[in-house]
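One protein chain omitted, others in place.
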Amino acid sequence: MRYVYFPGCSLETVAKSYDVSARLTAEKLGVELTELEDWNCCGATAYFHIDEILAHTLCARNLAMAEKTGLDVVAPCSACYKNMGETNAHLKQDAELRDHINIALKEDGLEFSGQQRVLHLVDVFTEDVGIENIRKNVVNSLKGLHVAPYYGCQILRPKMGRENIENPEFLEDLISATGAEAVDYPLKTECCGGSLIMTKNPVALKMIKNLLACAADKGADLIVTTCPLCQVNLECYQKQVNRKYGTEFSLPVLYITQVLGFALGIPKDDLLIGSELSSPAGLLTRFSREAV
Amino acid sequence: MNGKRILLIDDDPDYVYAVKMILEKANYSVRVSYSPKEGYAALQDGEFDLVIVDVMMGRGAEGIIVARKLKKDRELKKLPLLMITGIREQTGFFFIGDPRHETFLPVDGFLEKPVNTEVLLNKVRELLHSDQTAELKQEKQGEEP
Partner (left out) sequence: MTERPSFQKEVSNLMSVLDGNPIDVCIQCGTCSGSCPAVEYMDYSPRHIIALIRSDLKDEVLNSDTIWCCSSCYNCTVRCPKEIKITEMMYALKRYSIWKHQYREGAIGPAFSRKFVRMVVKTGKSYEPGLAPTFMFRYGMRGMIDNMQLGMSLFNKKRIAILPKTVKRIKNFRRVLNRIIPIGVEK
């Protein structure tokens, strides 16, 4: 199982723990990830607000570089996954746009022909590695831990061939494979506010508050996410939410790869568990075999 | 009317209204298309001496796609093509110098909005005249034994 790996801008900085834990977990499960050389930003949502053709060009450059490796592209960030998946589909359909962008890509010695697939890292774990394989490799069972599976939006929407987007279960399957209990989380596919946390802060804070309240209500010990923006929104703004709404949330929010990695026996520190503003390091200690 | 027909492809109705008025006052006959699609249709069923194209339309810099398409077409590439753009205003990008390029931005003239009336009319005249000059040259060549 070899893929070209597209970390995305956030994983180099605010979501470093996602990057590190993703690589370690993939390695543990026999998935070979080679970072795409000289990748550029996928454009997030901002590029669509200025020039959609330019937005597609950014992703097309990444896809064209991936083509040279002959491998499919894996993205851990839901926004990157969505942007590159959409550009891939769009350019395959729209020949005029494809030709137009290919004229531009020549400036970097590249050409897009749509040979690659774009996958989310989580799909590689659930489909290529398989839940059973993961379960077999768990050494630190997380039995007794209650985890809220937070999908967010862009791993599911817009529809890119995924069947069940209203009530998906693949994250719950991954959580169960670690021995932990996946909490029933009705808001699991609701938006976290995305970049509104910067451009329209009050709207995003309300959305975050709803998500945290629901998870707390359902008895979650921690929330797992599959997207850096979701993780930052849910984790880093709890203080602001508490002040605005008079709540007392202090729910840890981790990346699915950190929880998975831990269950597979990778040391907490290697997974950068502890780089959160409110760390669940203490919480996880009791599940670690080393601690016993 | 001085007999010269101009096709204006620009999605901004307010700007189009102003430019059309200026050109018509200078006795040009002007037809307007508000999208590249409409523009191509107009070129199919009408005859023009000059095409003026905006850059930012539709999904983004569609005007560039239009310019390249026209200059690739065997018939249409003879038509002088003037690009008028508000990119700087619209997107906040700064650009330096003249971005024309014979393959990538094959336009015959390039002006930035807001365009001064005099500058616009001079440019239009220049491009139409150079078209005439090219025609005259061709005729002359035809005359020589």
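Read from first to last, the chains carry the letters A and B; within each, the first residue is number 1.
Throughout what follows, a residue touches a chain if its C-beta (ideal position, glycine included) is under 8 Å from a C-beta of that chain, and two chains touch if they have at least 3 such contacts.
Only a predicted model underlies this, so the values are computations on that prediction, with no experimental measurement involved.
Novice: Which listed residue (A:1, A:139 or A:203) would be found touching the missing chain in the intact complex?
Specialist: Of all options in A:1, A:139 or A:203, contact with the hidden chain holds for A:203.
Novice: Going by the contact rule already stated, which one of A:9, A:131, A:216 or A:283 would touch the omitted chain in the full complex?
Specialist: A:9
Novice: Need a quick check: the contact residues on chain B for the chain that isn't drawn.
Specialist: Residues 11-13, 16-17, 31-35, 37-38, 55-61, 64, 85-87, 89-99, 104-105 of chain B touch the chain that is not shown.
Novice: Mind pulling the chain A residues that touch the left-out chain?
Specialist: 9, 12-16, 38-41, 43-54, 57-58, 61, 90, 93-94, 100-101, 103-110, 153-154, 157-159, 165, 190-191, 193-196, 198-204, 206-207, 236-237, 239-240, 275-277
The working rule: only the chains that are shown with their structure count from here on.
Novice: Just the number, please: Cα centre separation of chain A and chain B in whole Å.
Specialist: 47
Novice: For chain B, which residues are in contact with chain A within the complex?
Specialist: So the residues of chain B in touch with chain A come to 56, 59-62, 64-65, 68, 91, 104.
Novice: Applying the document's contact rule, which stretches of chain A touch chain B when the two form their complex?
Specialist: 50-55, 96, 100, 103
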